[in-house]
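Of the protein chains in this complex, one is absent; all others appear in place.
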Amino acid sequence: MTAPPAIELSAIDKSFGGVHAVRGVSLRVESGTITGIIGENGAGKSTLMSILFGLYHADAGEIRVEGVPLRIESPRDAIAHGIGMVHQHFMLIESFTVLENLVLGVEGGFLLSHGMARARAEVERLGREYGLSVDLDARVADLSVGEQQRVEILKVLLRGARILILDEPSAVLTPQETDRLFLVLATLRERGVTVVLITHKLREIMAVTDRVFVMRRGEVVAERRTADTGPQELAELMVGRKVRLQVDKAPAHPGPVMLRAGHLRLIDGRGVPLLDDLDLEVRAGEIVAIAGVSGNGQTELLQVLAGVRAPTSGSVTICGRRFDADDPGDPAGRRAIGLAHVPEDRLRQGLVAPFQAAETSILGYQDEPRFSPRYLLDRPAIGAHCRDLMERFDVRPRMPGLRSSQFSGGNQQKLVLAREMAHQPKVLLVGQPTRGVDIGAIEFIHRELVKARDRGCAVLVVSVELDEVLSLADRVLVMFAGRIVGEVEPARADERRLGLMMAGATA
Amino acid sequence: MRLSRGALPGWAEVLLLPLINIALAFLVVGIIVRIIGVDPFHALNRLILGAIGSSESVGYTLYYATNFIFTGLAVAIAFHGGLFNIGGEGQAYVGGLGCGLAILAFDKYLPGWLMVPLAIGAAALFGAAWAAVPAWLQAWRGSHIVITTIMFNFVASALMVYLLVNVLIAPGSMTPQSRGFGPTGQLPALPGSPLNLSTFLAIACCAAVWLFLWHTRWGYALRAMGHNPEAARYAGTDLRRMTMLGMCLSGALAGFVGVNELMGVHHRIVLDFPAGYGFAGIAVALMGRNHPLGVALAALLFGALQQGGAELAFDEPAITREMVVVIQGLVILFSGALEQLPRPWLALLLVRRG
Partner (left out) sequence: MDDLAAIVFLTAAATLRTATPLILCAMGGLFSERSGIVDVGLEGKMLIAAFFAAAIATITGSAWWGVAAGIVAAEIMALLHGFACITYRGNQVVSGVALNILAAGLTVVLGNAWFHQGGQTPPLDTARERLMPIFFPRAGDNVLVYVALASVPLAWWIVARTRFGLRLRAVGEMPLAVDAAGISVSWLRYRAVLLCGLFSGLAGAYVSIAQNAGFSRDMTAGQGFIALAAIIFGKWRPFPALGACLIFGLLDAIAIRLQGVVVPGLGEVPVQFIQALPYLLTMFLLAGFIGRAVAPKAIGIPYEKEH
């Protein structure tokens, strides 16, 4: 008789509003193994595991843990049943010591002294057993990211977890720290702990897992023994054979370089490089797209190029005007010389939710004489401008007086795009042009971007949608870990090679 | 940013919810009046009569409302920039100092048509300067404006006591107040009434604030910062400078209380003339939904309460003028901190399920 599988999910289904995030997923995770779940952004892997951990409730389906059917209402239930999760964003209190973080919630009595001493002995034992050494009296803020992750793992083990879920554990780690994590995971498996690893990195799947599930668009599309598969096959499964969106466009006629980034480097507060010696060029009359899994520095790249954030070092040259790290200027200055920027997150950056559509339609351009001739805003002119944009970009409803937040996502995006393209920019930065936008609007937006290109605008698109990147761009740059790791010509793009590059396999 | 439980139709959001909140505040006031042993309806009757029953009482109501407009606008304009200015009290005090100093220095030399604008400008300048320090500390040094503006109220109070006791005190006087202003430093007032020209200044300020917020690019940028600082930065707004601008305008508006009180009524610099108007401005702004028109209406209501409350206190020995302060507190509580209280029930009533 064999032991029952550690986890058995059958026909799990979950929707958020109109988005069907997980579609009838069934999978088995054998006890004492390391199982990988791989997929692109939005494939549903994190949602699936959050259901298992009690953060979300499945709309349908059954969960069995070690053969027993369970209803998991909250993380607390999950923990009680021996399931622990290490999130991508750590839940650690930075001003606390490691030990204080570990005992929070399992203090063992009103007085700390007793419980802390017991926990210390227990954690030291666990640390020895699994090779997870951390200084228990250090403040978490002083630890490296890798050490903080070890604290998270210890936290889960201290609560008696037999099943450990890790969500993109290496996203914030250096390669060395990642190797060390793999060693720990192997030790955990040796001691009978079941590990589920959510990732989009092929290297990790190949390095540590026993089995792998590939998810795409909310479904499990394949299950393989890691030993029987390879990165090529997995990359192909992950990306899928997609129907190319057709964008009618003539061949590009690139002109002079309008946008250049030279040796861009951006280091965050923790010393982690977000942009790492990045170089790129975009010429007039071409669309360059940056492909990559989100979180590899694309957001930061756009911010630095647009002047919202200053780089640590390096320079950005726009229409021949050079901005250095020590004199980064501001977004308004860059707009004035012909840059336009459709931000990735329109709700957080691109518009002000309670503003009227007319007000949103001049965000960033409010100082222009035609909107603000002398002292007062020219309201009628702004209204007319907005109505004109709405007409040209088919924004519905055509009501400049409506609050921006009352438009649908697609219409908000069209309004922001219309605003940025209306000024005939020489350089156009576009982040996630079609995120949360319906199919009709997607085609429209793509056509408009091509039109801008044909007018001689240098367009840089950042998107996590591979389809979009391949159908829209004249050149595709692949970004991984803060640098450009390769360039692909979309017409002859090999999706498999692209998948490998995005997963860092050729870096 | 997500709407918390129960989204409401627009008209309910803008009109009904605030009205219910204010009704709740007045319900509690009624209960307190009852506890004191006075019939609330009788009290209300007296109060209304006291506030608008005669031309004299209307004059007082308008005079009080003038102060409430200034401080209410001060709080509202800062709110639009996402800044919570609780320093109106101190800014009004120091604004009054500015206006008084200008008059004490020049009232013997300048004609009225020059003296009055100069004094008004000085009030604005001093009020703005007193707000600029906390603004600068927040924008450049990261200390929170709420705490620093509170602290600055006390510093202003200490400063004014010192100046009035030691420096500005009129020679030979026993009470700490300055010498009287010359006639050019006094605003024309209705005979026998504290109502003076400042009321027109207040009305002009309402219009100016409205114009500034919705019809200038600076007001546009200030509101953008208040609603979404990240978007404002994306748009190229310098958030530090905008913080300074918002707070300075706020301080200047609060400073005009000094104009109404000192140039309009006392005709000298006196102690404690802001008398809680700065704090009451929070209630006025909350009740007026931070819109100049709303602020003006709320200020009228509070002015009427202040005047009617005084009359009521005169009639009913059991009730004191501080009843008005209680009402201010309750209005802030219900239309500010407990704003969401009626929402779930209202949503249940108004929004059909399914």
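To keep things simple, chains are lettered A and B as they appear, and every chain counts its residues starting from 1.
Note that a contact is a pair of C-beta atoms (placed from the backbone, for glycine too) under 8 Å apart; a residue touches a chain by one contact, two chains touch by 3 or more.
From a predicted model like this one, the values you see are computed outputs, not experimental measurements.
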item	value
Candidate in contact with the missing chain, chosen from B:19, B:161, B:204 or B:293	B:161
Sole contact to the chain not displayed, among B:111, B:172, B:191 or B:317	B:317
Subunit A, residues in touch with the chain not shown (by the definition above)	55, 74-76, 79, 91-96, 100-101, 103-107, 109-113, 115
Touch list for subunit B against the chain that is not drawn	4, 32, 36-37, 84, 86, 137, 141-144, 146-148, 150-152, 154-155, 158-159, 161-162, 165-166, 276, 279-280, 282-283, 286, 317-320, 322-330, 332-333, 336-341
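In this section, only the chains that are shown with their structure count from here on.
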item	value
Whole-Å separation of chain centres (CA-atom averages), subunit A against subunit B	46
Touching residues on subunit B, where the partner in the complex is subunit A	1, 211, 214-217, 220-221, 223-224, 227-228, 230-238
Subunit B partner contacts - residues on subunit A that touch it in the complex	306, 308, 330-333, 335, 341, 343, 347-355, 359, 362-364, 366-367, 371-372, 375-377, 379
